[in-house]
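Okay, here's the structure, questions in a sec.
What you see is the complex with one protein chain gone and the rest in place.
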Amino acid sequence: MSESTAAPAATEPRHGVRIVVIWAVLAIIADVLIWTVWRPHLPPGRMSVEAQGQQYDIAVMAMLCAPVLLFIWTYFAYALINWRQREGDEEDGPPIHGNTKVQATWITVTAVIVLSLFVFGTVELIVPAGAGAGEGPSPIWNPSGITTADAQAVSPPAWTPGGKNPLVVQAIGQQWAWTYRFPQFGGMETTTLQLPINTEVVLHVTSLDVIHSFWSYELGVKADANPGVDNIAFFKPQAMGSFSVRCNELCGIWHGAMFNYGHVVSQAAFQTWASGVQAKEQADGLLSDLPAYALTYDPTVIPQLGKDIVKVAGITGANGYYYPGPQAGTPGDPVSP
Amino acid sequence: MAIETTPGADRTQPAGGGPGGTGSTRAWWMKPAVHTALLGAVIGYLLGHWVGNILSYTYPNLPLSDTNDTPLVLGYLFGTVGWLAGLGVFNDLGRLMVGKPLPDIEHAPEGGLAKYFRYTLDHKVVGIQYLFGMITYFLTGGLFAMAIRTELLSPTYHIMSASSYLMVVGEHSTMMMMMMSSVVLGPFGQYFAPLMIGSKRMAFPRIEALGFWLTPPAYVILLSGILLGGFPTGWTGYAPLNIQAGPGMDTYAIAFGLMGISMILAGFNIIVTYINYRAPGMRWSRLPMFVWSMFTVSFLQVLAVPVLIAGFYIMIADRTFQTAFYVNQLGGSSYLYENLFWFFGHPEVYILALPGFGVVSEILPVFSRKPLFGYKVGAAGMFGVALLSFFVWQHHLFNSGINPDMRPLYMLTTELISIPTGFIYLVALGTLWKAKIRLSVPMLFALGLYFNFLLGGVSGVFLSDVPADTTEHGSFFVMAHFHYTIMGGLIFAFFGGIYYWGPKMLGFELNKTLGKIHFWTMFLGFNSTFLPLFALGLMGMPRRVFEYARNLQTLNDWVSISAYILGASMLVFLVNFIWSMLFARVKAAANPWNARGLEWQVSSPPPPENFQHIPVVLSGPYEYGVKDAPPVADLNPPVGVVSAAYAGAGVEA
Partner (left out) sequence: MSVPVRVVTLLVAFAAVVVGAVFIVAHYVVGSPPTVDYTSAASGGQVNVVLQEDPQNNSSSKPDWVSYYVMKPGANPMQASSWVHTTLLKVPANTQVNMTIYGYDGCTPPRNNFWTQVQGTMGGTVTVQQFKNPGKPLGPVVTTPTINGWAHCAVGHTFAIPSMHVFVPVGSPNASASLCGSSPCVSGPYTLEKFSFRTTNAGEFRWQCFVPCGGGFLDGNGGPMATLGYMTGQITVVG
């Protein structure tokens, strides 16, 4: 604030300088503390490359926002302490209507902060590709070595421990559970997620009914699951341990209970686990009963029943029914294949 | 132009009174009022229900679902029309149609308390009606908030079932959102819009009163959702869950839709009033900041709310006559609803923020005893926020997979909004510079807004950054963010407004000691409730869940206890309000704050016609400390001055 606009007496202390000095000291202390003490503990941790990137973003923005907060707080505190009405003083304050220099400075400074935030955020979004957020069905920012066509492949090349192919995982949301399909392991499906360390993961997210959202807090991954839509996110686990998977979009009564835990394990252990599950599902006959792996599913089409049951039942619209009641289809024999 | 220069001049437009104005010889229960409106609502509901059953009895889903939405929807809509008809909203329309003369409703509304329960066309009555109506909304929503925090005391054991929890969350959030959009624009906007610009009335008194009388049915319909099992979608009502949900969902769409219509009506009225009904000398550069905020908010409402109503209309179509606009596998799109909703939803959050800025910009100069710093910057800030708010809605869909390559653009527009918002802070800092601050109760609330909104705004910057948003989206961080901006902002401004303008509106003073207790319990309770929620969100707690990780229990319990303190602060307010209104009854002075605003130049409460003569405005409202500043207005201008002013503008007076 300029002193020249209204300085009634020469002895008046230089308020502007005082405020700036107090603020500068506080801001430097705050930023040093944020960077050195707080940053390693900031969310969402460093379990994946993307999580680490988000942690970095949050730290940088905390360092940027702390001085802003402190400036306003310092100013308000200073004003409330120094510029209170004194007892018996019924005079009005100095009639300052504005100050072009102050206003121009303020606008310039905020504009510079905002534009640099935009540039920073964009760079952080593109590297690492998509920053762990869902990028829709045809991602334009891909990890190195993966093209958009690779990411969209329905039959991706096999994943092997130590190999350079990414692992492809599909998360299917339904009311109210997540299941996961692994196209590189015969399209086998599980209710819990295991992932190998240090492997680029191509995550496809879709839904069979309403909107869900795949959120693994520790892995820094979040992607909405829309019915009939393939939403792709990339991430790379870099530490072993367990992580949580939650639904992050209100999806009905059990939305709050729609969570479970997964594990990042060594590549060899993952290979053993995935092949084991595949073998069991093969032996149980489940693999052949599942629909072929696809990027999205239309649950109203069931080829095994020899007909498209929706059309037969006459689904008439949004409030029409998908299944015509409790006696749909042909009653079968549950136990003989 | 219909500006009256002298009282009693011939008018074709009403200025007060109501449809009951002529028939004053009738007994009270024969005059249209709340009781006849209730009767109309019941008749309308039954009629609509009957028609709905006739229309829908062949729908094939009925025998399976045991649920029929059509009679319910038509029942609510007909019931609302019946309510309005019972109030006498359509009486004058009927008189016009059969060629009868309109009743002489020029005189001030008669009756003591009764006029508050009628379709009264006086903007001061409507303002008071809104005040009590919105307090009712707020306290009801607050009770639901208490229920939410009670359930979240434990991570696993439940006081209510999962579906009840979602029902309570939905009721709380929708009720609050409906209330917030009118909480300042209703009471203060309607009451002070004409007073602050030197007018005797609003442009369209019937539309103004209709806007208020749509809010009681909206309230009742939303609450009736509880009897129907509630709705599981929260206030955002995402498709296709809103198509799948039970009949409670209809109450959400209709109640929120009625409130939307009320918002559009209020917005149009305010825009027209400010453009056409300013007193001579009330130049655009002399408008109070509160008027600017109402003006920009009205534009947002008129432009954004129709999109919401379109979204609800489609939702009701999907739910009743079985279209499939929101169902992906039938050719619709779940993204369509998200986009319609947020195209309304993001301007909506500024509909909630700007009135708060307006109120505090009004309070700050009075209690700093200084002119408002950077008046034009402040007005420009409001316009900038309003304009930009239409270009940011996709930041709610950063992770949704729609238009992912446009995310940098929406990140930019979102961050740009912080520049005009910063103007509001610049105005505050400049105004406080070397001020003579008087820490009255309204000033405390105004300063509380600046403190809270700062945290809300800064956390919004975190959310605008796509990588950081990946962690924060849909978590308690977002929840804390918008409670800081809306409750910490708008509700603090609302209470500041009550303590500031309450004496003017109600004619009695509110107790200052209780006011300060109210402020401090509310301020500390609020921050103690919502500051930990930022941490909870960053630790991975999603919104709208009734179960959470066990390690978050301590913080959640802290938040719940703080929320009870916050709730108790509202009791302090209620005690103060009722005590001051009914028992203490200290008559308010005309200008207790020694303020320059035009509304303070008349008595408390203002005379029936606001101003005996149309005033001539001589200077701006914030000329505190200016030595040779003329009085703000000449309340008794020489004969002919006003007509001359309008003649000069080429307008017939």
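Letters are used for the chains, namely A and B, taken in the order the chains are written, and counting of residues starts over at 1 for each.
What we mean here is this: a contact is a pair of C-beta atoms (placed from the backbone, for glycine too) under 8 Å apart; a residue touches a chain by one contact, two chains touch by 3 or more.
Source: prediction; values computed, not measured.
Participant: Out of B:Thr36, B:Ser164 or B:Ser199, which residue would touch the omitted chain in the full complex?
Facilitator: B:Ser164
Participant: In the complete assembly, which of B:Leu38, B:Leu62 or B:Val641 touches the absent chain?
Facilitator: B:Leu62
Participant: Could you tell me which of A:Leu80, A:Ile146 or A:Ala177 touches the chain that is not displayed?
Facilitator: Within the whole complex, the residue contacting the unshown chain is A:Ala177.
Participant: Going by the contact rule already stated, which one of A:Asp92, A:Glu135, A:Glu189 or A:Glu218 would touch the omitted chain in the full complex?
Facilitator: Among A:Asp92, A:Glu135, A:Glu189 or A:Glu218, only A:Glu189 touches the chain that is not shown.
Participant: In the complete complex, which positions of subunit A touch the hidden chain?
Facilitator: 172, 174-177, 179, 189, 191-192, 208-210, 252-254, 257-258, 260, 281, 284-286, 289-291, 299, 302, 304-305, 309, 318-319, 321-337
Participant: On subunit B, what residues meet the omitted chain?
Facilitator: Those residues of subunit B that touch the unshown chain are 61-67, 112-113, 143, 147, 156-164, 167-168, 223, 226-227, 229, 232, 240, 243-246, 327, 578, 581-582.
Operating definition for what follows: only the chains that are shown with their structure count from here on.
Participant: Roughly how far is subunit A from subunit B, centre to centre by C-alpha average, rounded to an integer in Å?
Facilitator: The mean C-alpha positions of subunit A and subunit B differ by 32 Å.
Participant: Which residues of subunit A touch subunit B in the complex?
Facilitator: That would be residues 1, 6, 15, 42-44, 50-51, 53-54, 57-58, 61, 64-65, 68-69, 72-73, 75-76, 79-80, 83-86, 89, 91-99, 102-103, 106-107, 110-111, 114, 117-118, 120-122, 124-125, 130-137, 139-140, 205, 209-211, 213, 215, 217-218, 220-224, 226-232, 244, 246-257, 298, 300, 314-321, 325 of subunit A.
Participant: Would you pull the subunit B residues touching subunit A in the complex into a rising list?
Facilitator: It comes out as residues 59-61, 64-65, 69, 162-163, 165-166, 232-234, 236, 238-241, 243-245, 318-330, 332, 334-335, 368-377, 397-405, 407-408, 411-412, 415-416, 418-419, 422-423, 425-426, 429-430, 432-439, 447, 450-451, 454-455, 458, 461-462, 464-471, 473-475, 538-540, 542-549, 623-627.
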